[in-house]
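Yeah, one chain of the complex is gone here, protein chain that is, but the others are all in their spots.
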Amino acid sequence: MKTIEVKKPSGYATQIGPAHPALKEPVMFTLDIEGERIRRVDFVPGMAHRGIEWMGMRRNCIQVMYLAERICGICGITHAISFVRAVEQIAQIQVPNRAHYIRSIVGELERIHSHLLWAGVAAHELGFDSAFYLAWRVRENVMDLLEYLTGNRVHYAIIQIGGVRRDIVPDQFPRIEESMKFFENAYAQLAAVFLDDTTVRMRCRDCGVLTTDEARELCPVGPTARASGIKKDVRIDHPYAAYADIEMEYQTPDLLTGEVRGDVYDRIVTRLLEVKQSIGIVRQLLAMLPDGPLLAIPKPAVLLAKLKGAAGEAVGRHEAPRGEVMHFVRLEAGKDEPVAWKVKASSYSNYLSWIPMMEGEQIADIPIIAASIDPCISCTDRVALVRPDSRRILTKEELHRLSVEKTRRIQAALAKRENP
Amino acid sequence: MSFPMIPELLGRLFRKPNTNPFPAAQLPPTVTGLLEKVGKGEARLNPPVPVPAKLRGKMTYNRETCIGCKLCIKVCPAHAIDFIESTKKIRIFVAQCIQCGQCTEVCPKNCLALSEEFLNASHDRYADALVVD
Amino acid sequence: MNLLSPPQIAEVLQAAAGAGFVSARCTEWAEGVKGRKSKQVWLKIARESLIPTLQRLVAIHYPHISVIACADVGAQVELMYHFHVYWGIPHEEVLVTLTVALDKADLKVPTITGIIPGALTSEREKQEMLGIEVVDIPDGRRLFLPEDFPAGVYPWRKDETGIPPDMIKDLWATGRENLKFEDNPPPPAPNPANPVNPV
Partner (left out) sequence: MNASLLLATIVGTLGLALFGIFAGLWFTGIDRVLAARMQARIGPPVRQPFIDLAKLLIKQNVVPANAIPWLFNGAPLLALASAITILLYVPMAALPGLPVLGLQGDLVLVMYLLLIPGLAMVAGGLASGSPYATIGAQREMVTMIAYELPLAATVIAFAWKLAQLGALHPFSLAAVAATPIWTVVGPIGFVGLLLLLATLLLVVPGELGRIPFDAPEAETEIAGGLLVEYSGRNLALFSLSLAVKTIVATALVVALFFPWNFTDFVALGGAPAFAAAANAAFFLLKLLVVLFFSVTLVRISVARFRITQVVDVYWKILGALSLVGLLLVMVDAHVR
């Protein structure tokens, strides 16, 4: 790892987070800084841990599937696809091909919406709010398309163990094609604003660098790895869903800029290239959409019975917008709920690469470097631990009473201080 | 030195903003005051963004055809459905419901369905509007 | 480079595991119209041969570690090290899972961060969630649990060191038990060990 030897022992520690305008989710960075330069950084996640794996081991597989979908607010379908693929391998359920294609299409649409959301957040971290509004304005189109196809903007509830629950019918094709055309010329404008802008280049070039061998050792995934030249993409390496039927290329920055530097700028380039790639994939899959049933086992009650009989362990993986998401599931015969369920979100692997990126940089760069791996902290924190106070649950009235009491106490203290 | 944002910004100066001003363009002095005026017909709320056909909104429940088989309770991921022993019927808490629609598929009598009603916000989790039974 | 087939990988790793080898199996799973198969190799090995097997795997191709999964199977705690080799070559990736069973009396396992630094996050999580002691881990602090989380309680264990019932709060039931509906007596407390607001 790139370590910085510092002559002077001066400098002081400061802290960014857990609540800070730059961080959309609670994670705490403790920084050893000297003037503006960062010498050492340490981060503490875990503030948004909700105990989803623990909850998952007390629900049957259909319920767990919707729980998995809510691990992350942005990449819901990736966790659903990964969990469902693991359970299908254990129960040996062959999913009809049309369902594979619909899963991949909605997965790619989610990649477009997630990357545009990230582009907006990154622009806001740079203080470039107009690009934030532009990116999120363009993103509305794919959100409306997803709402049109799946009935909801974020949590699509379209995945079921053994297939999908909603069909993409031919009279929806023109609406999809119209959105894809919109995104093609929107891509040109976004690429200009995010890549050719002088100030963005000044802020992002050679900032937060992750060298190729650092990237290989720390095993980051997704755009963070590809921006450092590591060719890792689950859709290409691991043949699954509809991705096994089409040819794709690893999106590394040299396709556009001709060189790989592994800095924040390259991560922007990688993500924009992926948006363009996703548009192409959606069109290809729509053209090759096979017809056939949507569900291997249409009736949920029959499905539950079959899952109760299944036993074994398997790994389900999917290329989330932020990188590889992996679910390890182990089922035992006669038990409804999974015996073991391990969720590995993409930010889980990308966390460690924060350290080499931030050391040696300025304080001003922390927000953009932290945002450059597109951390999804709610994905990575999954166990909720409530302080074990002995009292029972506080109802709303009690909470209200407590807060009123506290305000009275503060006012009394203030009054005492004003005129002792 | 290139600033590709400038033409886009200047162009926008003479076009309508992209925001849909639902319920009102600017914050009224008092929200309750505005709602009263709307009630009396003096003021009008801007409509929300039009909603696509099969939006998954608030649950609807047909009590007569329900046979109390409790399959919906078995598949509901969010414990949103309560079983009423005395009348062998169910009660759905919309505040807990995550609109996944799994119960609408498992129900043998199709007495559960997702409507397109999405304006379900309320300060009380168990307000009458948020309990379907 | 010539790619080894899953059985060949299993063979090579079995040789490297030596006495610690327990069992191996290869599985496949096809999806999509063309039916391209994805390949997995599952090995069960003893704790002592974890490092040599991993070093042999690094010789085949520098692996990408996804995560160290785990399962509490009563007398033992099983750790599943999920590696992937041949990433970067389209459609050729192979999942190699090394399963190490540790009995609950002696929950120690050597760290692999020497070979793959990226495994640190996984190892720290296993330490705090299962009570496993990863020998000479570079940074053994808690990761996801708060500092003042009670020591000795390991959330993923299913035995007595797991989450005690009184720490479980059924938030979905909050406020539901004292609802007064004309034709509906309040539902029974969902978790007898944790009486919800016995008013």
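A, B and C label the chains in the order they appear, each numbered from 1.
The criterion applied here is as follows: contacts are C-beta pairs under 8 Å (C-beta built on N, C-alpha and C of every residue); 3 or more make two chains touch, one makes a residue touch a chain.
This structure is a prediction, so every number in the text was calculated from the model and none was measured.
Q: Taking the whole complex into account, name the chains on display that the unshown chain touches.
A: Touch partners of the hidden chain, whole complex considered, are A, B.
Q: I'm checking contacts with the chain that's been left out. Which of A:V200, A:V282, A:V343 or A:I373 qualifies?
A: In the full complex, the listed residue that touches the missing chain is A:V200.
Q: Going by the contact rule already stated, which one of A:A311, A:V339 or A:I363 would touch the omitted chain in the full complex?
A: The missing chain is touched by A:I363.
Q: Of the listed residues B:I6, B:V31, B:I67 or B:A129, which contacts the missing chain in the full complex?
A: Within the whole complex, the residue contacting the unshown chain is B:I6.
Q: For chain B, enumerate the residues touching the unshown chain of the complex.
A: Output for chain B: 3, 5-6, 9-10, 12-13, 15, 17-19, 21, 25-26.
Q: Could you pull out which residues of chain A are in touch with the chain that's been left out?
A: Counting over the whole complex, chain A touches the hidden chain at residues 12, 14-15, 20-22, 35-36, 123-131, 133-134, 137, 197-200, 202-203, 362-367.
In the analysis below, only the chains that are shown with their structure count from here on.
Q: Can you check how far apart chain B and chain C are, centre to centre, with Cα atoms defining each centre and the answer in Å?
A: The separation of the two C-alpha centroids amounts to 39 Å.
Q: If you average the CA atoms of chain A and of chain B, how many Å lie between those two points?
A: Centre separation, chain A to chain B: 26 Å.
Q: Can you compute the centre-to-centre distance for chain A and chain C, using the mean CA position of each chain? Integer Å is fine.
A: Centre separation, chain A to chain C: 21 Å.
Q: Counting only residues that touch at least 2 other chains, which ones in chain B make the list?
A: 78, in rising order.
Q: Considering chain A alone, which of its residues make contact with at least two other chains?
A: none
Q: Inside the complex, what are the residues of chain A that reach chain C?
A: Contact set of chain A toward chain C: 1, 44-46, 49, 51, 53-54, 85, 89, 95, 97, 100, 216-221, 230-232, 236-245, 247-248, 250, 288, 290, 313-315, 317, 324, 326, 328, 330, 339-340, 342, 344, 348-349, 351-352, 380-383, 385-388, 390, 392-393, 395-396.
Q: Can you name the residues of chain C that touch chain B in the complex?
A: The touching residues are 170, 172-173, 175-176, 179, 181, 183-185, 187, 190.
Q: Enumerate the contact residues on chain C facing chain A in the complex.
A: Residue list for chain C touching chain A: 27, 29-38, 40, 62, 64-67, 69-73, 80, 82, 84, 86-93, 95, 97, 116-122, 129, 142-146, 148-150, 155-156, 163-164, 166-167, 169, 171, 174-175, 195-198.
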